[in-house]
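With one protein chain removed, the remaining protein chains of the complex are shown where they sit.
As written, the chains take the letters A and B, and residue 1 is the first residue of each chain.
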Amino acid sequence: METLKIYATLALLSVRARMEYKASFLLFLVAIFFFYLAQLGLLIVVLARFKEIHGWRTGEIAFLFGLATFSQGFTTLFFNALVNFDQMLIQGEFDRTLVRPLSPLGQVVFSRFEASTVAHFFLGTAALYYGAKYSGIEWSLKKDLFLPFVIVGGVMIQSATRLAVSAVAFWTLRNSSLVHIVVFSSREFILYPVSIYNHGVQFFLTFLFPIAFVNFYPAQYFLDKTGENLFHPALQMATPLVGAILFALSLYVWKRGIGHYQSSGS
Amino acid sequence: MRYHLGMAYTIEAQNLVKTFTVNESGKGLLGAVKALFSTKKRIVHAVENVSFGIRQGEFVGYVGENGAGKSTTIKILTGILVPTGGVARVNGVVPYENRRDNSKNIGVVFGQRTQLWWDLPVRESFEILRVIYRVSKGDFDAMMARLTKGLGLDGLMEMPVRKLSLGQRMRCDIAASLVHRPTVLFLDEPTIGLDVLAKENIRSFLRELNGKDGTTIILTTHDMNDIEQLCKRLIILDKGRVIHDGPTEELKKRFPHDKIIEVDFESELASLPLVPELEPIRREGKKMWLRHAHDSSGLALAIGKLASLYPVKDLSVREPSVEIIIRSIYEKTAALPGYAPVEKAAK
Partner (left out) sequence: MNLAVFGKFAAVSFQKEITYRFDYFMAVLNGFLYIFVFTALWRALYAQGAGAGGFSAAGITAYAIMAMAIRISFSMDDTTIAIKVRDGSIATDLIRPVSFFMMNMAQCAGFSAFHTLARGVPILIFSIFLFKVDIPFTARGTALGLLSLVMGYLILFMLNYLFGLIAFWIIEVFPFQLMKYGLLNLLGGSVIPVDLFPASMKPFLALLPFQHIFYTPAAILIGHATPERALVMLTEQAAWVGIMGAASLLFWNAAKSRLVIQGG
């Protein structure tokens, strides 16, 4: 309980520090919004021309976009600090967290809370709403209950991949390009239905770098998309489980990383 | 070595060893291209068999040139790094095994990097630290009152950290490291880049902290005035090894008959040595420091010889300062020729 209070204080203060520059914060908000709108623009241009992507219609693609963006919003809210984690390490800022009586990860995470992610929530919610409406989802109690689990699972998957690749910096020191791939480029993969890729890529996105569980598999379930089962239909329900396993794994990698850093660092 | 097994030390280092590997990239464009596909690894011995014991209430200077292993030792003692070999204990706790327990007992200041929250008013940083270290409101207020007075923080508390001068920031950083009343304080170059007045402020506060509260302090610094004024004991490190450990005063007695002659020449001299009895140890342009290492009877003669042979403008005879003594100790272990190269001395 006490620890939770400490983290809440840290998070609150990091938001306050961000608000010291209100104009910059607002500008950031606008910029993020603009960026994702441009990304959405790409999808709109494609859909205007081709009407559907591999059997997924506009509303369904919007639902995919919504799930990805919404869970990315939560992920960024918590783990934004990890984007520049290698710099924290190189400049010795991380050492500071090791001389305080608190979890280093907790300190990293809660000292850089990123409030500008409200842009993600706004866009994600809009896309989810629009997608659900125009794809004609038949909601049921089961689906209602499953949705929050899918969101949490998606957040855990995205957070886990970020945490794991950030931890790579403990071994390599510089890892900005890897972080770039996982944080930004990987998003490109799941903007489109994973079924468009060849089997190798599908396998990769399902079992090795399982971001297909963030939106594609659960969307199949919500949208009742039968007829294009990849691997096994049970995967459509697996998002929360995959999230939990990945998150635990990534925490383990992070711990190992700190251990390596402490015994090899200069 | 001033370390005896089984005694009650606040800080113990027992045969500490720390090695790490660095990748070497090749020279030039071709070497760089090659390095994309293969790397040479080199093992660096940052700390080699360092032992010392420090008792409660000591004020110890920990000095050495860059890369001598000072920071690595401090990082081991603060729990940031795990040693490759040997054991460290602080208040009986092994820092890298019980990082959190250790962190409650120690304060750390890294002179190069602030631990304050850059964009927030100073007061907020202290408040965060109060929460992190779980200090009660009453204890916190009492400690803050002391720190504000001792370090002259009045008027700084409402300023954002980014607007503080270097000296102001360092005072706040030292205060921040003491919010939880640690019994041991590690200071890694706390006076680097500060002006004389700011240094003096900090020194008098540290003297009081050590004297009144009995806080054990380890100080690494390049400023020998810090050492002479503050540290009763001095540990000198060179290439990862302790080459001297003892009272600072004792160091001066090590060369009881030595005199340092500071000479201003009319013009810069090219040839060295000048007079066989006077050993050149440092040079800055037209100025030169010479050591007379024999008993004082020959001193006047040697100076006379110097003045008759070279265009001397001004000259003074001094007791060797700690800096000069340390410099000569380095050079003996490094087996360098009789004087330090000009660039090195200019520091």
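Please note the rule applied: contacts are C-beta pairs under 8 Å (C-beta built on N, C-alpha and C of every residue); 3 or more make two chains touch, one makes a residue touch a chain.
Because the structure is a prediction, the values reported are computed rather than measured.
**Student:** Among A:65, A:94, A:170 or A:192, exactly one should touch the missing chain; which is it?
**Tutor:** From the options A:65, A:94, A:170 or A:192, the contact with the absent chain belongs to A:192.
**Student:** Using the document's definition of touch, tell me which of A:118, A:137, A:178 or A:253 contacts the absent chain.
**Tutor:** Checking each option in A:118, A:137, A:178 or A:253, the one touching the absent chain turns out to be A:178.
**Student:** In the full complex, which residues of chain A touch the absent chain?
**Tutor:** On the side of chain A, residues 21, 24, 27-28, 30-32, 34-39, 41-42, 45-46, 48-54, 172, 174-178, 180-181, 185-186, 188-189, 192, 196-198, 201 touch the unshown chain.
Basically, only the chains that are shown with their structure count from here on.
**Student:** Within their complex, state which residues of chain A touch chain B.
**Tutor:** My answer: residues 2, 5-6, 9-10, 13, 16-18, 20-21, 91-93, 95-96, 98-102, 111, 259, 262-266.
**Student:** Which positions of chain B touch chain A when the two form their complex?
**Tutor:** So the residues of chain B touching chain A come out as 20-22, 44, 46, 72, 75, 78-82, 84, 96, 99-101, 103-104, 106, 108, 110, 112-113, 115, 117-120, 124, 128, 131-134, 160.
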